[in-house]
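Here the complex is missing a single protein chain, while all its other protein chains stay put.
Moving on, here comes chain A:
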């Protein structure tokens, strides 16, 4: 049987849990170990597809923020040789 869509109340609960997780990660420099409980709450409140969606969104937002504020370094070919 197909799942019903999350209604407004459920969506709000999911967004709140997501925001709680993102706040926790922000204050703990993305240390996931510090936010395990909140992560579980987030996964409980949101459908799995939405969890994946929001995880990706966070990665995108962080990347965008980094590019906008810190700039970026062009790839240095010599560095790759050292990594071997």
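Keep this in mind: a residue touches a chain if its C-beta (ideal position, glycine included) is under 8 Å from a C-beta of that chain, and two chains touch if they have at least 3 such contacts; residues count from 1.
Note that in this section contacts and distances are computed from a predicted model.
Select, from "Metaxin", "Thioredoxin domain-containing protein", "V-type proton ATPase subunit F" or "Mitochondrial ribosomal protein L1", the UniProt-recorded name of the complex's unshown chain.
The correct option from "Metaxin", "Thioredoxin domain-containing protein", "V-type proton ATPase subunit F" or "Mitochondrial ribosomal protein L1" is "Thioredoxin domain-containing protein", the UniProt name of the unshown chain.
Touching the absent chain: which residues on chain A qualify?
2-8, 11, 15, 46-50, 53-54, 57
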